[in-house]
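The other protein chains are all here in position, but one chain of the complex has been omitted.
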Amino acid sequence: MTSGDVKQLVWGAILLALAACVPLVANGYWMSIALTIAMFTVLSTSWALFSGPTHYISLATAAFFGVGGFLVGTGMSDYNTDYWTMVVIASLAGTVLAFLVGLATLRLSGVYFVIFTLGLAEMIRTLVSWIQNNFTGSRGLYVLTDLGEADIYIHLVLVAALVYLAGWWIARSRLGFAMRIIGNDEMVARHVGINTAFSKVILFTFSGFVASLVGALIAPRYTYIEPNGVFSPELSFIVVIMALLGGTGRLWGPIVGVIPFALLQEYINANYSNYSTLVLGIAFLVIVYFLPHGVLGRLEETWAKRRRSTW
Amino acid sequence: MKLTKLFKSAAIGLSASMLAVSVQAADVIKIGAVAPKTGALGGGAVVTQWPNVELWSKQVNAAGGLDVGGKKMMVEIIEYDDKTNPGEHIKAAQRLAEVDKVDFIVAPYGTGFNLAAAPIYAKYNYPHIAVSAISDKMPELTARYSNLFFTLGNTTSFSESVVDILKDMRAAGTIGNRVAMVNVADAFGIELAEAARPRLKEAGFDIVYDKSYPLGTPDLSPIIKGAKESNPDAFVAWSYPPDTFALTEQAIIQDLDVKMYYTAVATCFPAFVGKFGSKINGVFGAGGVNQDSPDIQAYFKAHKDITGKDADGWASANTYVSLQILGQAIEGAGTLDRQAVIDYIKASSFDTIMGPISFEDQISNRFWTVGQWQDGKFRGVKSSQMAGAAPIVAKDGWN
Amino acid sequence: MDIIITGLLLGGTYALIAFGLNLQYGVARIMNLANGEMIVLGALAAFWIFVADAISPILTMLIVAPLSFFGNWLIYRFLLRPLVRRAKNQGQLEVDSILATFGMAFALVGIMVSIHGEYYTYSYLAEPFEILGETFALNRIVAFCFAVLIGAALWLWLYFTRTGMAVRAVSVSTEASGLVGINVPQLSAIAFALGGAVTTMGGTLISTFITLDASVGVVFTMKALIIIIMGGVGDIRGAIVAALILGLVETAVARLIDPGLTLAAAYAIFVLILLFRPQGLFGRKPS
Partner (left out) sequence: MVETSLVLAVQNVTKRFGGLVAVNNLSFDVSRNEVMGIIGPNGSGKTTMMNLISGALALNEGTISLNGRYISRLSSHEINRRGIARTFQLVRILPSLTLLENAMAGMVFGHQRLWGEQARHEASKLLERVGLGGQQSVPATALTYIDQKRLELARALAAKPEVLLLDEWLAGLNPTELQEGIDLIHSLRDEGITIILVEHVMDAIRSLCDRCLVMAAGAKIAEGRPQEVLSDPEVIKVYLGEDI
């Protein structure tokens, strides 16, 4: 561990501690924005742990997120299980599912991988609906807990800490190095002795685990769980888009996409409520055209310029 | 020189407008409304929810506003699109409470959204008169949230009423025991199908076809074919808007000749009769209104005149009623104090276009459960304690 | 027999959804996430004109097609071309086009909601039509016939004209085509515009038997993506075969097993095909 590594850890810890203080100052409205930001930060960052270095764009986030939320709902509503027990079960189930999905996608690359994950997520969604309809016989899934938004937020900040720590560790480990090589040239990666399948599945499983954990932790916020809501494919797209917007080249890339995008979306919703979708679309196009390499790219460019001009 | 002038006038303008806002704020009741304009439920909310918010606020303001403790106050609506996304809805609700500081709110659209937002509205103690929500967990929820009211009825009575109609028709000799039942594989459809299944069996009906289909199935003709092959006397579909249209179109094409044909949500929509015309005479659907009531007729006319759209034959009127209740409760309590208004709602009876409505343990037991298209009008035929039910007729082919 | 015909009819619908995107992705390399919104736009036009003036959707389709061609050409020329030009590689273009067309999809939904926020539903040719003693919906049969016509026209164009051959060349290799003197930017624009026009026509036809609303586009986008990937990118035969397989599987499952499993079965088939043929049914193996 170099002094730079330690410095990063300390900084990360300070920032996370600050983030954990948000409930002390925020009112309900800012709390719910902070919660949304925390949720997408965790989802996008863990997504980018796998997809950033490999350039494999996964659209399966909703499947894992949905499994998390749905199992918590089913467990609490149909089987009267305790919330925290269900969080553990749901995230384990999500992890196992992610592992299987990871194995199944090994032979695919490029756009075939992208759409495969989308199709798989949709298959899981309709299967879950069918199972609910025919077997679990649920009459509405309620997640009634005493957890407020601030509690859920703190849970998510803890998960964020876990994700960042994992990301920090991976970047310094053989695994992270292997992922960078795979992202460059998978053929070469195999020929330098990297078990590419193993590395990819490990990281994919981790991001699936995080997504299902988030789905389980956020469920109390929705109170009432509908499979078609928690398995919404839109979520997968938004996670990808926020991560790409920020930039996937660095661990902190996604968050610089998530924060401005969430705030922008909020601003548009508040001020153009009747045309929010239209304005959001246009804002999106403007971002794509004027921030070609994402927020991260723009930031690094600016820094590079500043450095040049001061020297 | 010029610049300073500009600044000065801008500053004066700004302070003037700020003054105007604060003056206005004292005379205005701010009411927030969050419901979908886009997303999966957007198409329904645009028919049922939004026009009534517009209609009611315009009518109230045209009459000079609400009388709050002797002072006339206009209502101002602040609306947000929740994009049919629960997370968005919760955020917008928080914004209404914390940023816009609205005095009251219009309940969300859809069961899931009413439940998802209930904790938020409870936190700020807004009277939450849930209209478009059907659930059997209502007693538990009202026990948990003292500001929450339900008006549209519960799953049990909706399914019971359909079974009652079947029993009536069987007793009249119009149909036999064979019932085909399908449902959309979504919380709403699953709940209702589950509630109906034991009741049908108990009443001695054979469920000869019992299938679900996923939300967004593009071709429902196999369902109608399957149902037709089971040779039913009655067809019951716990369906959502797009499938209600698609099932009925296929039923017409395949000539599913049953004496009793029921589809759930959106059967009462103007677009339903707009699409099928006279062919759907005799079709049953969820909800209903008393078409003969002069109040309802006046409401329909005002709805058309002011919003330019036709009201649907069920939830539109209910939505309007919930706003009437809110308005009357504010006037009755004579204050904008929310707790006072909530207490007033709990204790009082309201004179609405659907007749007198009152709440027992925060739940109204007066609502329509089944309606039927009869000569171009969607009439309520089964209800819980509503007057003016039309007699049911048997469906006589698709003409 | 009944299952086969119903399945083919549904497959025809799917083909209509997928043709356009296949051209746009296969040739112009634009992963167009606004594809579904183009379908909805076609449906909106049909609904609007039908309700206002009782004009047949078939006629609307013929009016809409050139408009859509022109509109999509403009979109490509002014919104997407700059992205193609600045992209250093295929991956960069894919990312950019996903982001840009996602924004476009939002904007289109917003526009359509402000035009008509309710369901687009009307009755056109919703009449029984008998084939071999079984009853089918006439509007579906008409749509199927048009799917066949459009598919055949595209195939003839791709395989028997100079432009078509050039388009196929571009779909195999953008770089090589440029080297042999094919005007790649122009052909990409044409392919994108044509794809958009075909998609809009599909939407117009589909609106005669499926109830749509402004926000439903993403459902069609997903189906279309799955079909072209299942068939193999850029291959028109692949898209047709994949569409028909999906239609047949969904119908067979609905009739023989359980309608609740139709979509799950369709996705399962897709997943299985990709597991055994990672490049799709007709796709070329990546070297």
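Chains here go by letter, A, B and C, matching the order in which they are written, and residues are numbered from 1 within each.
Throughout what follows, a residue touches a chain if its C-beta (ideal position, glycine included) is under 8 Å from a C-beta of that chain, and two chains touch if they have at least 3 such contacts.
Only a predicted model underlies this, so the values are computations on that prediction, with no experimental measurement involved.
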Field: In the full complex, displayed partners of the excluded chain
entry: A
- prompt: Which parts of chain A are in contact with the chain that was left out?
  reply: 174, 177-178, 180-181, 183-185, 187-196
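By definition in this document, only the chains that are shown with their structure count from here on.
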Query: Can the chain contact pattern be summarised as a line, a ring, a star, a complete graph, or none of these (other)?
result: complete
- prompt: Between chain A and chain B, what's the gap in Å when you average each chain's C-alpha atoms?
  reply: 35
- prompt: Residue numbers in chain A touching 2 or more other chains?
  reply: 126, 129-130, 133-134, 234, 274, 276-277
Statement: chain B touches at least 2 other chains through residues 37-38, 40, 185, 212, 214
- prompt: Where on chain A is chain C touching in the complex?
  reply: 55, 57, 104, 107-112, 115-116, 118-120, 122-123, 126-127, 129-130, 133-134, 233-234, 237, 240-241, 244-245, 274-285, 287-289, 292
Task: Write out the stretch or stretches of chain B touching chain C in their complex.
output: 37-40, 42-43, 46-47, 84, 182, 185, 211-214, 216-219, 221-223, 225-226, 241-242, 245-246, 249-250, 252-255, 266, 269, 271, 274-277
Task: Under the touch definition given earlier, write down the residues of chain B that touch chain A in their complex.
output: 37-38, 40, 79-81, 83, 85-88, 90-92, 94-95, 97-99, 111-112, 115-116, 118-120, 123-124, 135-137, 144, 155, 183, 185-187, 190-191, 193-195, 212, 214-215
